[in-house]
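With one protein chain removed, the remaining protein chains of the complex are shown where they sit.
Note that the chains are named A and B in the order they appear, and that numbering of residues resets to 1 at the start of each chain.
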Amino acid sequence: MARPASPATGPHRSDKRAELLLGALASVVLVLIAGMVVFVLAKAWPSFSHNGLAWFGSGGNVDTQLIDIFNSPANPDKYEYTFHAWPLLYATALVTLGAVIVGLTFALFAAIFIVEFAPNRLRAVLEPVVRLLAAVPSVIYGLIGILVLVPFVGNHLISQGRKESVAYVVQLSGNSLAVAVVILTVMITPIMIALIVDALRTVPRSWTEGAHALGANRWRVVWTIAVRAARPAIVGACVLATARALGEAIMLSMVSGSVGFAPNPLDGLTFFVEPVRPLAATIVDNAEGLSVKPLGQTLYAFAAVLLISSLFLSLGAWLVRQPMKRYGVRP
Amino acid sequence: MEAATARVPAARPLESGWRRSDRLFVGLCWATGILLCLIAGSLVLYMLFRGLQYVSVDLLTTHPVSDLDQSKTGGFLDPLIGTVILAVMGTLIALPLGVGAAVWLTEYGRPAWLARSVESGIEMVAGTPSIVLAIFGLLLFSQQFLSFLSFTASGNAVFGRSFFAAGAMMSLIALPLIFGATRAALQAIPSHVREASYALGKTKAATIRRVLLPMSREGMATGTALGMGRIAGDTAIVVILLGATLRLQGVGDEPVLSTLRGTGSTLTSYVYNNSPAGEGNAPDKAYAAAFVLLMVVIALNFGIDLFTSRRARRA
Partner (left out) sequence: MSSAATPPPPVRRIQVDADPTVVAPSTPGTTNGGHSNVGLAAPRRRPHRATDGLERMRAEELTVYYADKPAVKGVTLPVRSGEVLSLIGPSGCGKTTLLRTLNRLTELTATASFEGRITLDGEDVLAQEVTSLRRRVSMVFQQPNPFPMSVFDNVAYALREQASRRPGRDQLRPQVEEALRRAGLWDEVADDLSHPALRLSGGQQQRLCIARALAVRPEVLLLDEPCSALDPRSTATIEELILKLRDELAVVIVTHNLQQAYRIADFVGFMYLGELVEYGPADQVFGDPRAKRTKDYISGGFG
C-alpha cells in the first residue's frame, strides 16, 4: 500500500501523541497474542517433556490415562503425565479431513451453480440463505445432531447385531464418526460457498467473454477460466474451513462420542459408526479438571497442538498461493 | 429474403456442442444446488417447528430454577441477560482496540515490520479456535494480579471465571471483525479527502477524529454487529470461563460490578447444558432457547444485510 497521506507541514505534537497512542493500542493486540502463544506453550511444556515424542504416539487407552492423570496425588513429585494422544489426533484428522474434502467439493459445485446456472429467483433466495447458515451458532448444529441424527443413526442405522458384535470393545450408540463429519460439513460449507461465490464474481469479464468467443461452452468457461482464476480464494476458503473444523469443540463434543477411540478402517462399514473424540472436544469434556495441575497441563498441551496447527495452516496457505501469482492470478 | 422472424430470446438451451462429461458436471451443479436448498430448508423449518412448539413468553421472562428436573419449571431469563451482557462487554472492549489498530495501520503504519506483525497477529487471532482462547483466558485470569476480576476462594485459589473473564476473551472474537470492517471502510475513503483536510491546515489527529472516523461509521457498525453476532453464538468460552451457574451469581456487594465479577450462563451454555450432552435433561427447554438464539442471530444478520444493501444502493 502506498504511504498514507500526511499533512505538508510535518508532524504536529498532537499527531505524535496520536501516533504513539494508536501504536500502543495496536501493540496491545500483538502483546496479547504473543503472550497467548508463550503462556499456552509454557503451561503445556511439562506434559510434552515428560512424554517426549511418544506424546504423539499411540499406546493404551486415552481415557484411562486421563483419569490417572486426574487422580494423581497433590504431591508435585508424583504427578502422572503418561499420555499418548494418537487416538485423539487420529480422530481430529479424520473428522477434519472428511468434512473439508466433502465440504470443498460441495461448496465448489454449489458456488458454480449459484453464479452460473441458477435461475434468478433461486439465486436471490440462495445467497442470503447461505450467509445465514454461516452465522448459525455451532451449539444449534450440535443440538440438532444430538437430538435428531444421533438417535436416528443409533436406532435405525446400526443393527442390534452389529452393536453386540463390538460390545466388548466399544459401545455403538449413534454418537459416531459419520454424524460428526456430516454435521461438521454442514457447518463449514456455507462459509466456503460464500467465499468462492465472491471470488468467481470478481473474475474479470474480459476473460470469460474471451473464452466464450473462442467457442467454449458455459460449463467449460466457468471451469477452465473462472475457477482457475479463483484458485487462491478457493485455497483461502479451504484454510478457513479447516481452521474452523479443527477448532470446533462444542458441536463435536455433543455428537462425536465420549470415548477416545480410534476407528479402524478395516472394520468395514462399522468404521463409520464408531465413536471418536477429537482434540478440541476432549478439552471441553474434561474442562472441570483444568485446575488440577497435571490434567490442566495435559489439556494445555492439546491447546498448544491446536494453536501450532492453525499457525502452520495459515503459513501453508500463504506458501501455496505464491506460485499462482506467476501466471497473473491475483492472490 | 425472409421477412423478419419473431424476436429471438437471448438465452439458448444446452446444445449438442457439449461433451457428455460437461453435461454430467452441470447436472452435478444442479444437484448440489437443490441439495443445498433442501438442507437449509429442513434445518430452518425443523428449528422453527420445534421452537414454536416449546417457546413461550414466560420462558423468556422467568428466572431459571435450579432443580434436578429441569423440564418442569423455570425459564431462561438469566441466560438471556448473560448473552446480552457478554455481547455488550465483548464489543465494548474490542471497539477501541480494533478501531485503534485499524486507524494506526491505515493512517500511520510505521515501522513497517510492526504493521505487518499486527496484521498477521490479528489474522492469527481470527484463526484461533475459541476453545484455545477460552483456556488461555482461564490461565490469564487465574493469576493473582487479576483476582479482583473474579471470585477468590478460601485458600487463595483465584477462581478465574466471571463475566469479566468471558467478556475479555469474547472481545478477541469480535476484534478481527471490527478491525477488518474499519480498515476496509478507511481504505475506501479516497485520498483526496485527506489531502483536502490537510490543505485546510488540520493536523492528522484532527483529521482522523473529525473527518475519517465519522465517514467510516457505517463500516464500523457493520463490523460491530458481526462481532456481536459471533459473540452471541459462541459456546466454548462461556462453558469454560463463565462458571456455569444457571442464575447470575454476583460476587461482592457493588451493584453492577458484582454481577460482572460473578458467574452465570448464556443462551448457548443453557442449550448445551440442557441437551443430553450436559446435565439437564430438558430437550424442550433446549429447543426453546435454541430457537430464541437463532432468531436473535437471524435478526442481526438480516439487519446487517439490509443495512449494507441500502448503503450499496445509495453509493
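By our rule, contacts are C-beta pairs under 8 Å (C-beta built on N, C-alpha and C of every residue); 3 or more make two chains touch, one makes a residue touch a chain.
Everything numeric here is computed off the predicted structure, so don't read it as measured data.
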| item | value |
| --- | --- |
| Identified contact with the non-displayed chain, of A:Ile225, A:Leu252 or A:Val284 | A:Ile225 |
| Touching residue (missing chain; options A:Trp45, A:Trp86, A:Phe117 or A:Trp207) | A:Trp207 |
| Where the missing chain touches chain B, by residue | 1-2, 4-12, 15-17, 19 |
| Interface with the unshown chain - residue positions in chain A | 204, 206-207, 209-217, 220, 224-225, 228-229, 326-329 |
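One rule holds for everything that comes next: only the chains that are shown with their structure count from here on.
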| item | value |
| --- | --- |
| For chain A paired with chain B, centre-to-centre distance based on mean C-alpha positions, whole Å | 17 |
| Chain A - residues contacting chain B, complex | 1, 4-8, 11-12, 14-15, 17-19, 21-23, 25-30, 32-34, 36, 39-40, 43, 106, 109-110, 112-114, 116-118, 122, 125-126, 128-133, 135-140, 142-144, 146-148, 186, 193, 215, 217-220, 223, 240, 243, 246-250, 253-254, 280, 283-284, 287, 290-291, 299-300, 303, 306-307, 310-311, 313-314 |
| Touching residues on chain B, where the partner in the complex is chain A | 17-18, 22, 25-26, 28-33, 35-37, 39-40, 43, 46-47, 96-97, 100-101, 103-109, 114, 117-118, 121-125, 127-133, 135-136, 138-140, 142, 157, 172, 175, 187, 191, 194-195, 198-199, 202-208, 229-230, 232-236, 239-240, 268, 271-272, 275-277, 283, 286-287, 290, 293-294, 297-298, 300-302, 305 |
